[in-house]
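Here the structure comes first, spelled out in structure tokens, and everything after it is commentary.
One chain of protein is taken out of this complex; the other chains stay put.
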Amino acid sequence: MLGLGKKDLTFLLIVLLLTLAAPILLNPFAEGSAMAQFNAGYPDLMQRIAIFAIFAVGFNILFGLTGYLSFGHAAFIGIGSYAMVWMLKLLTMNILPGLILATLMGGAFALLIGFVSLRRSGIYFSILTLAFAQMSFNMAYSVLTPITGGENGLGPALGDPRVLDAAAANGTIPEVNLFGLSMRATYELDLAGRVFQFNAGYYVCGLLSVFMFYLALRLFRSPFGMMLRAIKCNQHRLNYTGLHSRPYMLSAFVISGMYAGLAGGLMAAMDPLAGADRMQWQASGEVVLMVILGGVGTMLGPVLGAGFIKYCENIFSKINDHVLHEWFSIFPKWLENLLVTIVHPFVGQGWHLTLGVLFMLVVIFLPGGLIEGGQRIGRLIRRKPDAKGKAAATTPAE
Amino acid sequence: MDALILQTLNGLDKGSAYALIALGLTLIFGTLGVVNFAHGTLFMIGAFCAVTLQRLLSLSQVTIDPTKKDFLGNALKVKTPYIEAWFGKDAGAAIVNWSVPLSILLAIPVMLVVGFVMERGLIKHFYKRPHADQILVTFGLAIVLQEVIKYYFGANPIPTAAPTDFAGSIDFGVWMGFPPNDIIYPYWRMVYFLFSVVVIGAVFAFLQFTTFGMVVRAGMADRETVGLLGINIDRRFTIMFGIAAVVAGTAGAMYTPINSPAFTMGMNFLVLSFVVVVVGGMGSLPGAVLSGFLLGILESYASMNWIKDVIPGIDQIIIYVIAIIVLLTRPRGLMGRKGVMED
Partner (left out) sequence: MSKLELTRRGLLRTGAVAGAGLAMPTVFASRASAFTNEPKGGVVTLGFTIPLTGPYADEGNDELKAFQLAVKHLNGEGDGGMLSTFSSKTLTGAGILGKKVAFVSGDTQTKPDTARATAKSMIEKDGAVMISGCSSSAEAVALQSLCQEAGLIYMVGLSHSNDTTGKDKKRNGFRHFFNAYMSAAALAPVLKDMYGADRAAYHLTADYTWGWTQQASMQAATEAIGWKTVANVLTPLASTDFSSYIAPVLNSGADVLILNHYGANMVNSLTQAVQFGLKDKMVNGKQFQIVVPLISELMAKGAGPNIRDIPGSSNWNWKLQDAGTKAFVQSYGKEYGAPPSQAAQTCYAQVLLYADAVARAKSFNPCAVVEALEGYKFDGLGNGPTEYRAADHQCFKDCLVVKGKDKPDNEFDTLEIVQVTPTAQVTYAPDNKMFAGGDLGQCNPGA
């Protein structure tokens, strides 16, 4: 069904179920308890995870399959966001036209940048993409301010035309919606001391990301995906067989650019203010971190990486000394102070330190990313020294 | 004409910083084959050696002066640096004044140790791993080191002045027959430029004229054969890593009067220095130096008003434009070798 094998189909269904149930699964701790700090089941974070999952899955099509490391993918995020906001300003607060345009613009710019950058390989390719992205960022921040809003960012304003919408009533900007369904609409379920928030915006992001995941899955299994893997294995040998590999590379680049454009568009749809910051090289670096942290070349890895980094960013940075003292208040005063002193450098303002350390640990000990970690734990639990497991572990000869 | 000379001079010292970082980066890449994303951080640590020395020198004895009040209305605590108590007021003040050049003496051993520890403790395990892994682990290390520095020194830039003897600027224009104030150039930037020339010269001389350097160059060309000859190339490469760290660190320490050290300065230089290295050609030492100065000077030219009038914002993107042009016309940068880092 859906052009997938039985195993892939089950896999996809599990991903779909997890996405649908995320608001419940990510909110395991009762409200008001000390652990509630670690709940992640609120709309903004879930939306972000879904959006960055799309971005990372798209990036993985380029990096994971062909091995070409782009350091400039954040530019497509920015372009998608600006396209979205301009649609919200000019056409309608319905996100559909914006999403379509964002994807197309991401693809168009990827075609342009890819056409030039793909003439080189290795680190030269990386630096070319980086150069293009940094140029886009610098221009968007200063010279192109009339189009991009510059430092203050671009957002819908009261005076915008919005030709397809009715005139804005009573001095408020209408809400971003999908055929009338507001992206902010949230249904709250109070259950056993937990509040589950089912948010329309999240389900739009989540379902889209499952759909894009499905497309990537099809692509991975297709002859086209096989060709891209061949490029990663040995591009020279491929060229000797008489195949011109660059069109394949360019298609992969454009596809991943479209994924990024869509992610950028969604970002602006969930939160209609597009700033130039999301095009900076750090943002391009972040997606590389996500993919590698999760497991490059795997299907689920990039999704896990995206979730992990966004979770750390949003949860760890909010733990301040006040919270720490509350946690450790059950201990005697001296022990409480000692514990707070020890933990303090790693949370709140130090969350970057935690991220750096975790990241290094993963790169050093788990080169295959979190996915490999999961597999190792899985093997440990099964503890079956069976021949089958071993055969699967040894990689086929290249 | 005078504007062009002026901007060339400005470009030279900008270029010196780029060239010094790029040189170290290339040394590490050329010898160990490792892409070191933490190299900008080494530059930053060097700068903080200068800050540390300044702090150490101004460690003070605290006495309470009941005649004066602090902002809360309590008796004022007066600080006298120990160094002034030991060497007399004038000699002590002179030592504090010269803390930036003196910090080189601190930076060299510190950077050697940092370099060795980094190489033996971490990078060593990544020789056989893909370049992507090397980039990632050094990137992670850069984040960690940067955060540690921030934890101890704060996020704000810390003023570190050059010795007052170097305050002010030379009026070059007068020498060349231009009116006064036409071409001025600060003394300290002059010092920095000369310093970088000396360091670059020393590194090249070391590689060219010593046996150690010859072995290293041989190792860069063909590591395996040199190993087969019974030479312990690994140990020499470790030493080269230390030297590269020292180059970056002393460059950072001397740069502090130009650019007040802050924990972000490493990352600010990182991207730029990679562009410099790639434009020069991966693995080519002369290429790194050449492209460092070239990009520094072109960046200065781009900041001239009449050029900015023609192309607004050109100074924002000039470095990247040059990188794109160079890479498209010369596939491996200005002086790169074939087959290096192309897969």
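Each chain carries a letter (A and B) given by its place in the written order, and its residues are counted from 1.
Convention: contacts are C-beta pairs under 8 Å (C-beta built on N, C-alpha and C of every residue); 3 or more make two chains touch, one makes a residue touch a chain.
Small disclaimer: the values here were computed from a predicted structure and weren't measured.
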Sole contact to the chain not displayed, among A:90, A:104 or A:173: A:173
Residues from chain A at the interface with the omitted partner, ascending: 39, 42-45, 48, 92-94, 138, 141-143, 145, 150-153, 155, 157-159, 164-166, 170-175, 177-182, 184-190, 197, 200, 271-273, 275, 277-278, 313-314, 317-318, 320, 322, 348-349, 351-352
Contact set of chain B toward the excluded chain (per top definition): 2-3, 6-7, 9-11, 13-14, 17, 68, 70-72, 76, 150, 154-159, 161-162, 167-169, 179, 181-186, 188-189, 257-260, 262, 264-265, 268, 299-300, 303-305, 308, 313, 315-316
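The rule is simple: only the chains that are shown with their structure count from here on.
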Between chain B and chain A, distance of the C-alpha-averaged centres to the nearest whole Å: 35
Interfacial residue positions of chain A with respect to chain B in the complex: 67, 69, 116, 119-124, 127-128, 130-132, 134-135, 138-139, 142-143, 235, 281, 285, 288-289, 292, 296, 345, 350, 352-353, 355-357, 359-360, 363-364, 367
List of chain B residues in touch with chain A within their complex: 35, 122, 125, 129, 131-133, 136-137, 139-144, 146-148, 151, 271, 274-275, 278, 282, 312-313, 316-317, 319-321, 323-324, 327-328, 331-333, 341-343
